[in-house]
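Only a single protein chain was left out; the remaining protein chains are all shown in position.
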Amino acid sequence: MKTQVIVLNGGSSSGKSGIVRCLQAILPDPWLAFGVDTLVQAMPASMQSSDAGIEFASNGEVIVGPEFRALEAAWIEGIAAMGRAGARVIVDEVFLGGADSQLRWQKALGDLSVLWVGVKCDSAIAASREVARGDRISGMAASQANVVHQGMVYDLEVDTSHAESMECARTIAAHLT
Amino acid sequence: MKTQVIVLNGGSSSGKSGIVRCLQAILPDPWLAFGVDTLVQAMPASMQSSDAGIEFASNGEVIVGPEFRALEAAWIEGIAAMGRAGARVIVDEVFLGGADSQLRWQKALGDLSVLWVGVKCDSAIAASREVARGDRISGMAASQANVVHQGMVYDLEVDTSHAESMECARTIAAHLT
Amino acid sequence: MKTQVIVLNGGSSSGKSGIVRCLQAILPDPWLAFGVDTLVQAMPASMQSSDAGIEFASNGEVIVGPEFRALEAAWIEGIAAMGRAGARVIVDEVFLGGADSQLRWQKALGDLSVLWVGVKCDSAIAASREVARGDRISGMAASQANVVHQGMVYDLEVDTSHAESMECARTIAAHLT
Partner (left out) sequence: MKTQVIVLNGGSSSGKSGIVRCLQAILPDPWLAFGVDTLVQAMPASMQSSDAGIEFASNGEVIVGPEFRALEAAWIEGIAAMGRAGARVIVDEVFLGGADSQLRWQKALGDLSVLWVGVKCDSAIAASREVARGDRISGMAASQANVVHQGMVYDLEVDTSHAESMECARTIAAHLT
């Protein structure tokens, strides 16, 4: 059964999107790549700073509200439908809810063949890369580095602390069935 | 039956994305907004300059290949699934294939309640706005201004030549059921 | 004496940057374009949210501190030096300090031939364009629409309320000596 969906889960500045672009470059078939950023940008601007939507606290913590969760549920169904319609899809996610988040995706993805990948990065290194990237909201990297992996079950883990995005992508590509 | 999907179709620089943001701001419910740009950005970089993917000719013409069409078909199924899962969705599109493009969307959207909106703009005005926006590939606005509306059937047309995005958004909002 | 510097002053979302790109497109000589955004992006990230640097209040008001003013003074000297070295330069500014801001630029530009242009826009229209552009900080357009023109002396004024960027650019181009 051929892998249809790759889910990468890791904290902010852990290097997920670099791995995604390398995967898209080295995999022989074309893969679509979507992330939580795609969803956030699709939402009304007002939901990006409201209790019902998403809130970026000054310490870098991210809190999402009930309206965000409702739209996210539909979004996840949509990604699953793209897979069922034949597209290969890479999902780049930040599972703030840990195992609960994984469960939501598992239910929607159903019988699609999924490779679950944990993208880890030493918290201090992720924090320094956050500075190098110039993100306005500092603190997200440190705040998310560990919490997003709590209770998660992965097929594979990569660590970007001392490995290039391309190396991690090759490791992941070797695990596709 | 309440409108679940709004499809805006218009050429490059016709002002669709401004209307989308105004709609998201004035509509009481939260609407997700996706466009052909979302899809293109989700594709591998290599497909953005290959015969199989999408090609931007130097005169501004856009040609899409078979691999693009295959991923697009899955993308459309995904958007339809989001609507069926309860999300209200605004789709911002450039129907290079005119009526054929509409047919593809109609099949996928099925029994969802859709408002079809044509976003028109005088070709010369769109071309001058293309310069003002600083898009690198000039000529797209003029090349697409009329062709995207060929054979289309709309519930509503707006013209941004002499109307602000917000005015157009209010007109569209008044037609939602 | 040939115009060496064009200074465009107007509030946020008044349409300055669109006019700048049209000017660069229609003027026969190559003009460099810089704006207050260029300066802000050149500053340390920390100065974009500190009392010493620049602060974006939640109502859209912008407050700049002493360290911002010091770096800005050097920046203005740099722009003037580019003009003296032979470059034609368009400056896209938001004179929060009105006439005081103009005086600072006048001192630095000295004997360079400058065309001072006021870019006006009806406050309500600018506010609606701010929504259409999707800027996160709403309120800047309304907050700045009038205050930036207080006490200013212009060679020329354009109003983007009902004129396209390209029309405004042609009007300005016709005033160059």
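Some points to look at:
Order of writing sets the chain letters: A, B and C. Residues in each chain are counted from 1.
Just so we're on the same page, contacts are C-beta pairs under 8 Å (C-beta built on N, C-alpha and C of every residue); 3 or more make two chains touch, one makes a residue touch a chain.
Please read these numbers as outputs of a predicted model, since none were measured by experiment.
Residues touching the missing chain, restricted to chain A, are 17-19, 21-22, 25, 125, 128-129, 131-134, 164-166 (touch as defined at the top). Contact between chain C and the absent chain runs through residues 21, 24-25, 30-34, 38-39, 42-47, 52-53, 67, 70-71, 73-75, 77-87.
Assume only the chains that are shown with their structure count from here on.
Judged by shared residue numbers over all numbers used at their interface, chain A and chain B contact each other through mostly the same positions, with over half in common. We define each chain's centre as the mean of its Cα atoms; on that basis chain A and chain C are separated by 39 Å.
Once the centre of each chain is set as its mean CA position, chain B and chain C turn out to be 33 Å apart.
Within chain A, residues 45 each touch two or more of the remaining chains.
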